[in-house]
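Shown here is a partial selection of chains from the complex, left in place.
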Amino acid sequence: MNTDRIEAAIEAILFTMGESVPLEKIAAALEIEEEEALAAIHRLMKHYESEERGIRIIELEDSFQMCTSKDFYETLIKVAKAPKKQVLTDVLLETLSIIAYKQPITKMEIEKIRGVSSDRAVSKLVEYGLCKELGRLDAPGRPLLFGTTEDFLRTFGVQSLEELPVISEDLVEQFKDEAEMELDEELEQDVEVQV
Amino acid sequence: MGINVKLQVFEGPLDLLLHLIDKNKVNIYDIPIVTITEQYLDYVNQMDKEDLNVVSEFLVMAATLLDIKSKMLLPKEVNEEGEEEDPRAELVEKLLEYKLFKHMSYELKDRQMDAEGSFYKLPTIPKEVAAYKPEVNLQELVGDVTLVRLNEIFEEVLRRQEEKIDPIRSKFGKIEREEVSMAEKLVQVQDYLRKNKRFCFREMLSKNSSKVSVIVTFLVILELIKTGFVQVEQERSDADIDITVVKDPELIGELELEE
């Protein structure tokens, strides 16, 4: 490996690790002497400093770490502050409605109802603070249970979950009847031709 | 002693068909439907019948092939422009489309191998910056979605779920596996032919015939047409098929099924 390539390799290592990496480890990965590695790191450090880059390499007791240059904290704060474009998509709303009505509910049960894996939707709802983990179900695998938060109630302007519009037994029955009727019709058609 | 035969696993009927077309080195636009159908049925007959779902997917294609095969024997239908329609055209289109996506999936695989070499890093947000993490504005997020709307959405979810469950079958304690082999069906059909000389296809189906059973019955009838035991007539494409027995059904026993 020539010196340029050693520098590039060290850059890649420090970038990927994010945390501080002992010189020893760097040298071992590159299969070179620690001295040679150290010299390369120092060249790399100077390089970053002299060009006033956004990244710095710092030394911490024989370890090295890549980090953000302090000059740009202001800019980073603006990035952090920038409002994320947040939208409740159909998928999120659907998942939220299931959690609201069926809580406490596991991810597996949500998946069973929706017919598709719902990991991401649940995570997003938790991230938004509309849902939270309520504990674990006392069953094999001890799956997490999810429910809605106080923020959910506040946002929708209700005091308690009892205020959720009721899903009547009648309605559920009605759905069942409808489904059965459709099937009966299909069957009848089948039977007709068999007579 | 039985021989352990291991079949190559195909992803589905189209996959199997493409393989047969490749293997026979034939033109996809001019599929020798008799040969391909024979080989296709051969494969399906050797399939593990354990998984009825998988088998039935292959059987649907078998029925399509046999349908095409029988149409090829008839005078060609003519479309509005007065051109003769090839009964295979639709299948060819499907095969070409499937082949295209299969090809693209290999391209994607190559891309994946190329892309694998990169490493990423986790966010390392300095404390000073992390302190400014914005709160989610729930009011804005929720917008004009009301509880009533949420209720409607949930009702829709329930409705969809109800529709998905087949209310009749879900009431059965357990679903018995139904073995439908061509050979068994043939014996049943032979019996039916002894008693009935002229009948409709739909008449001969028992009341609770499963999809697979209907398909296999149809296959058996096609076989009987081929071997000259019955003749069929159909007035319109959606009309029932009239079947007339023209050869002594007792001779059916000598028939060798391609199994």
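Residue numbering begins at 1 within each chain, and the chains themselves are lettered A and B in the order written.
Keep in mind that, in the parts below, a contact is a pair of C-beta atoms (placed from the backbone, for glycine too) under 8 Å apart; a residue touches a chain by one contact, two chains touch by 3 or more.
Since the model is a prediction, treat every value here as computed from it, not as a measurement.
J.: What copy number does each protein chain type have in the complete complex contained in this file?
T.: A x2, B x1
In the analysis below, only the chains that are shown with their structure count from here on.
J.: How big is the gap, in whole Å, between where the Cα atoms of subunit A centre and where those of subunit B centre?
T.: 38
J.: Give every residue of subunit A touching subunit B within the complex, in rising order.
T.: Within the complex, subunit A touches subunit B at residues 12, 15-19, 67-68, 73, 76-77, 80-84, 86-88, 93-94, 96-98, 100-101, 113-115, 127-130, 151, 154-158, 163-165, 167, 171-172, 175-176, 178-180, 182-183, 187, 191, 193-194.
J.: Note which residues of subunit B are touching subunit A in the complex, please.
T.: It is residues 119-122, 124-126, 128-130, 132-134, 136-143, 145-151, 153-155, 157-159, 161-168, 202-203, 205, 207, 240 of subunit B that touch subunit A.
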